[in-house]
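One structure coming up, written as structure tokens, with questions to follow.
Here the complex is missing a single protein chain, while all its other protein chains stay put.
In this document, chain identifiers A and B correspond to the written order of the chains, with residue numbering beginning at 1 in each.
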Amino acid sequence: MKTNNVILHAVVKLVVFIILTLSVYLFLSGHHKPGGGFIGGLVLASAFVLLFIAFDIEAIRKAIPFDFKRVAALGAFISVGTGFGSLLFGENFLTQAFGYFDLPFFGTTELTTVTIFETGVALVVVGVVVTIILSIVEDV
Amino acid sequence: MNNLLVMPMALPVLAGILLIFFRNHIQVQRWTSFIIMLVNAGIGLYLLQVIQTEGILRLDFGGWEPPFGILFVADSFSILLVITTSIVAAVCLLYAFSSIGESYEKMFFYSFVNFLVAGVNGSFLTGDLFNLYVCFEIMLLASYILIVLGGKKVQLRESIKYIVINVLSSWFFLVAIAYLYGSIGTLNMAHISERIAETGQTPLLTVISMVFLTVFALKSGLLLYFWLPRSYIVPPVAVAALFGGLLTKVGIYAMIRVFTLFFYHEPSITHTIIGVMAAVTLITGSIGAVAYKDIRLIATYNVVIAVGFILVGLAVGTPEAIEGSIYYLIHDMIVKTLLFLLVGTVIALTSTSKLDEMSGLIQNYPVLGWLFFIVVFSLAGVPPLSGFIGKLLVSLGAIEAGSYVLLALALISSIFVLYSVLRILLHCFWGETMISSEDEVPLNKGRLIPCLILTGLTIGLGLGAEYLSPYVENAAYTLLNPEVYIDAVMYKD
């Protein structure tokens, strides 16, 4: 398949960054508003999938040298790890905590352990979705 | 609050995730999984003791109090099953070490066994109906992978049917949960029970209970077992043994839990239907067990008969019958795993699964022959082996309740079980040997030791029934008195 996809390449290079930004926004807004790790992860995965569709798979593989199965496993580990983390403080499994901190640049910021959990979820989603797509694509 | 409660599910999940990073370190994978199972069994034993002194334990995830949050509840019934699951899984892993092959081990085999066990344990421990669905799905997703791993033609074909039928039954589960939530407004199992007891079991709720019955009948293979025999024979031996020992039992557990905790007000409808289904299962399962000449199919039809037998106990519903069902459930998890392992070993040694094509194995492999001999009697329920007490108690319960038809069918099915496995014994182990001493495939210790451990367990369970009986009595007491469960979940600090 040696078609000339100049337009697709040009658009994708631009759009991928917009998608990445949107995914970060969705991820962070998830604490109080609609959004969250799952949706953020799906959008992030769609950015990767778009790259894989538009460019050569091998080229992207070199540029993003992750084993996406391991990304998923790392995410699952982080999520389950927050559950175990609460055991260290003698709380119930999966207990979450939050607090307000004065950070130099951001001002008063709410920091929560749920965000760590959600990071794990997002990584799982990215890893799983990209793995599924790649394992089907590679065969064709 | 007791965080140990979540460990039987959380530890395998954590181990399964971590093992993905150790893809090429097979020894690490093997022994981590094995140790996790042993630790789980130890935790289970400890919790069982705690439950005897302190009553039913509960763990609210994230500190959300019931009925608002998700929670794990441990009573004697669930913990007994957790212990048995952990032991059976450990033994299957031990068998897998020497038989499964490196290609499987590098394809995350141990991770998925861990996830499977996590799902099974989670289903036993959860106190929330939707969480039960999720744990079922964790278990099923892991089982989809395990059944398809290896990628042989027949495996792929059977696993598609297996997955489709399970997707359908999961859909029925969701629908049942939706209807129950719509009419009761809660998903906490104790809370549901309490509300049904308050409002009475209206005809609508009885209909919903029938949807639940369909779901669990599909999952456990009660009457709707058409998918079971063919799909349990395709995966490798260790996986088939895990499936035969654990998967249908989760469906049985869920059915017993749901029909003793929620829908126990109209036994003349619900329990009668369960009884009829169990009776038909016993009849058709017995026919299947004697009809086939493939020893793997004979073993899988024995699984079906056992499902019918255990649910006869639930249908009868007297304290003794429920106790018998619990005994038989534990016995069956152990002895079915053993049967699958032995059958798999025989196939590995003779490289055929047809009855006609083998004979006289006992002269080549005397230990294997005697192990099979013990299994035959344990399956048939001959004292002092573990099957006896369960059969005795269920029969006593059936006599007490006057269900003579069920009693007769249960006992006749035992004869069919005996006949079907005796056929394997006579054809495969008796007679002229077919393997000359030169082409004899050596039976390695890795395959023999797991079988020996399980045989020891079935003998021990039979002889040590007296030590087990207080726990089983406690389990049956909790099942038959839902207010104990409700009280522990809803009203204890």
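Note that a contact is a pair of C-beta atoms (placed from the backbone, for glycine too) under 8 Å apart; a residue touches a chain by one contact, two chains touch by 3 or more.
Definition applied: contacts and distances are computed from a predicted model.
Colleague: According to its UniProt record, what is the protein name of the omitted chain, chosen from "ATP-binding cassette domain-containing protein", "Tripartite tricarboxylate transporter permease", "Na(+)/H(+) antiporter subunit C" or "Phenylacetate-CoA oxygenase subunit PaaI"?
Modeller: Matching the unshown chain against "ATP-binding cassette domain-containing protein", "Tripartite tricarboxylate transporter permease", "Na(+)/H(+) antiporter subunit C" or "Phenylacetate-CoA oxygenase subunit PaaI" yields "Na(+)/H(+) antiporter subunit C".
Colleague: Any idea which of B:132, B:148 or B:223 touches the chain not displayed?
Modeller: B:148
Colleague: Which of B:159, B:193, B:231 or B:474 touches the chain that is not shown?
Modeller: For the chain that is not drawn, the touching residue is B:159.
Colleague: Over the whole complex, note the residues of chain A touching the chain we left out.
Modeller: 32-34, 38, 128, 132, 135-136, 139
Colleague: State which residues belonging to chain B touch the missing partner chain.
Modeller: On the side of chain B, residues 130, 133-134, 137, 141, 144-145, 148, 151, 153-154, 156-157, 159-161, 163-164, 167-168, 170-171, 174-175, 177-179, 181-182, 185, 187 touch the unshown chain.
Operating definition for what follows: only the chains that are shown with their structure count from here on.
Colleague: Distance-wise, how many Å sit between the C-alpha centres of chain A and chain B, to the nearest whole number?
Modeller: From the centre of chain A to the centre of chain B is 37 Å.
Colleague: Mind pulling up the chain B residues that touch chain A in the complex?
Modeller: Touch list, chain B to chain A: 1, 3, 6, 10, 13-14, 17-18, 20-21, 59-63.
Colleague: Can you list the residues on chain A that touch chain B in the complex?
Modeller: Interface residues on chain A, with respect to chain B: 69-70, 73, 76-77, 80-81, 83-84, 86-87, 91-96.
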